[in-house]
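Written below as structure tokens is the structure these notes are about.
For this depiction, one protein chain was excluded, whereas all remaining protein chains were kept in their positions.
Chain nomenclature is as follows: A, B and C, assigned in order of appearance, with residue numbering initiated at 1 for each chain independently.
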């Protein structure tokens, strides 16, 4: 079924500098005889970018074909924060850390393709996962006529050993620890790290400590409470302990706090868009804190009707992001709805971080809708007339009484 | 506005034996000159019931008019468990511990009213809260023509001091600690305890430790991991560490485990059905563990389509329960949908409990839909053809490409 | 229960000039001893406004307290058209003609109240209907502290005869045909006419022809086809048969076309927000044509994801408008979602009008997403690769196959 590749002149590769995308780079040159343009992005995965440049050069990429970009602020500001405005959680638990990074990479690859006149783009995601879908839906939405190369679905390598042989045959350095089967595979960015694969394949068996990348365990965290304050404006976090921070700087600081307090680990079985269940381990230290804080500030600044509507559409919104439909009109429509709700979501939340716990202890806002006068058990001086409750209940009950009367017939 | 009460001959009062419902009891006798029937239920609130009988006798209730019932098993089996099948959470955080108890009390009061020929029912909920709605929607749905007496909305007492005076005037014992203003009010049953009121009225201020009733704090919990296994059948918990337990016994055991490990506390601001925001502190130790376990067993036994549909309708379902519409047809319709999904939700989940954390570490099921063969990075022997992904993506992308082409015009 | 009215100094009355609101006018003066300000709006109900001015003068209203405004364009542009962008239909059939007019009247009354320094507003809706809710939610949302007077819920008149006596006693002219019981009551504006009441109270009995106000019956309509073209921009109708028309002018023209062709009658039983079912007869000639045309232009310009999301949220949106929550944040959020979808909804629709039928026969747009190349049974020159369908189906089927395998175990 590996059709003879269509002619490709120039291809923009999402290039990490690691072993796998280096193999892809060489395979592209060889299979397509195409000019390869590399794109390496800093999304906060915690790796230096300059080694990727050197490696690309070493593999024969022309300097003008090497694109390296620091996307951390754009990533948090235009992707992570809009998503957190929705309190988006997939299947009740997953904070969408991998899903939300893919559209940005797609977008940048297409921008570079237009700039350099490339006719193709290429990614290193496998044929069983969600990431291939997320990358490719992004490419197609932004450049409908683009040619997409997905090496993992195309090449003939059978198993890891053949890949490594190809690497060695092409002078691609293979680190010692890459020999043999990897026990798990990893994705990382400023929002999270994920781990999937061999050692996690039996969902009945506890994940070994070694798969965790960026957090210590609750058990290993210090036995002391760290109290922080997060400030919000229009639904986005803007300050930590009273200090204004840029989006990426703030998320980085929350990641550090989360890591040190054993916060943000989850171990789950999820449903992939391509149809099977998979088991993964995710670490989202800063995001876990942020979600709790955002819900808390919304609790005093968001009207009930707005809040409940948001909760009802959230699973759909999260599913769209998980499935790769960031650039679809229905995601943009839901975003418009969500953003409309966030105008007055501002104020400050106090949280205690302690051994895996994120505990909301206070929230305050100049835009608060919470009224002690209305809610008090004490004399409220007429703010609320308890007599109104009777009419409220009786009309809400009217249809139930009518139903009850029918039953009795 | 206190209209002259309509004539009432016999009234069934939800009677706790406490000060407030004792005052109501006397007030009913005096105001309506009605025969009072008391109903006291054990929903696992952790209080003896016999003192309520003695107090009722002492206040002049005839023995045949005193009804006391242990509803713990019925409560968990027919109310708590069906609700947990839905993973119901109100406003992202509240496990509906108070809300779910009210319909059962309403139902029992109406049953007693029919048995004793009473023409009215009475509850002790205030005119500002949700509970009055929940009680009364239940009464009306089950007995459309019933007369409802809600003393807190009717009587003329101004403030706590007048109430206490009435109590003393009528030989109702007033415990020393009830003198003065209560710092907070409490509701409790086998699923949870809630606290609301004076010391909690400023949502910016941390709740004092003394409001917590049934859990120790994560900080006070022992520095050791407790590992447990919960077994499920048809979506309901049926065993703990391999031992079959009745619904109430099981929830009680989970409560003990939760309490000892600092699990299940929340501090929130919520939106009441009657229109204002209120701040509460809830403790749901066993329920918090149960929710995590139920999601985990669903993660391997529930199909994606079923799981996502459940997630989408859940906020509506939770809202219905919160607002008191347990006996409404739309709640029953949603329950039919949810129950339909739970047929194969069985198996066992392994959890670690540690200082406020409930950590899922394993799940297994004879009905598992998780397939290591499908998901493996290794050779899957043809279970999944990676080539299929291309067609899948291309047809999912088709409409986005058409849109992209329009943009470019 | 009729509490002694609180002191009111100046009240803005929604005044039609008819008998009922004239009675209210006098009753306000007498009961509240308040200065009455009248507001009479032209929403296209088809009545002259100057007689209302004369009548108000005659009833003792000062000239500077008489406000008369032509709201037809604002009504259609800012209320009717935004609602039609959503294809809003209540309970599958009702085009919300009365519901959508109430918020605008509320808004204008509050604006006038601010201008003249009135402390109260008053409407003539009864205590059993939806309109009282719609008016009052509008008042409260826009001016939370306003005093609302709802005479029908307050006054002591028992039945129509007492009202008419009050009218005669106060020199309010009573037309001959208002004597005796009205067989039905009517509301009308540029979007529709509604009829409810006595002759319609048995839903098993056909509505008599005399209740229809603004349409001829399909049977009475001429036996000939009228073909029209409606043009759209950003989801709103802008032209008829190629001629640009203002919103109100266009709707008026469609009403004429609908009336002449027997279009837009419905006879239904609906569920009121206050809890009971009611039977009504509605006529929405132009709106019925507009809905068909809007769906048709969307069918070629709206993406599937956008269209289906709109369809899913529509019943909620319609319910909000029906219940009077136009000024609620959740309605505004849904509007933001809907409006986001309409950017490219432009083009022209051809319709045949014939004896009650609105038949879509053509639609075209410069923004069309319909592609004959993609859909053709003929050679499509590679626009669509039929081989892709296999992968698409296989991955969509994967979870069903996994489920099927479980069943077989």
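Everything below uses one rule, namely that contacts are C-beta pairs under 8 Å (C-beta built on N, C-alpha and C of every residue); 3 or more make two chains touch, one makes a residue touch a chain.
Computed from a prediction, not measured in an experiment: that's the story for all the values here.
Of the candidate positions C:31, C:249 or C:350, contact with the unshown chain belongs to C:350.
Summary of contacts with the chain left out: across B:15, B:184, B:282 or B:325, the touching residue is B:325. Residues touching the missing chain, restricted to chain C, are 1, 87, 91-93, 126-128, 132-133, 136-137, 140-144, 150, 152-153, 158-159, 185, 197-198, 201-207, 218-219, 223, 225, 265-271, 274-279, 295-296, 299-300, 303-304, 307-308, 311-312, 314-316, 319, 325, 327-329, 350, 354-357, 359-364, 368-372, 374-379, 384, 386-387, 389-390, 392-394, 396-397, 400-405, 408 (touch as defined at the top). Although one chain is not drawn, its touching partners on chain A can still be listed: residues 1, 3, 303-305, 344, 367, 369, 371, 374, 384-385, 387-392, 394-396, 398-399, 402-403, 406.
Mapped onto chain B, the interface with the missing chain covers residues 271, 274-276, 303, 305-306, 308-310, 313, 316, 325, 328-330, 332-334, 336-341, 395-399, 402.
The criterion applied here is as follows: only the chains that are shown with their structure count from here on.
Inter-chain spacing, taken between the CA centroids of chain A and chain B, is 32 Å. Annotation: 42 Å between the Cα-based centres of chain A and chain C. Note: centroid distance chain B to chain C, computed from Cα atoms, is 40 Å. The set of chain A residues that touch two or more partner chains comprises 271, 274-276, 303, 308, 316, 325, 328-329, 396-397, 402.
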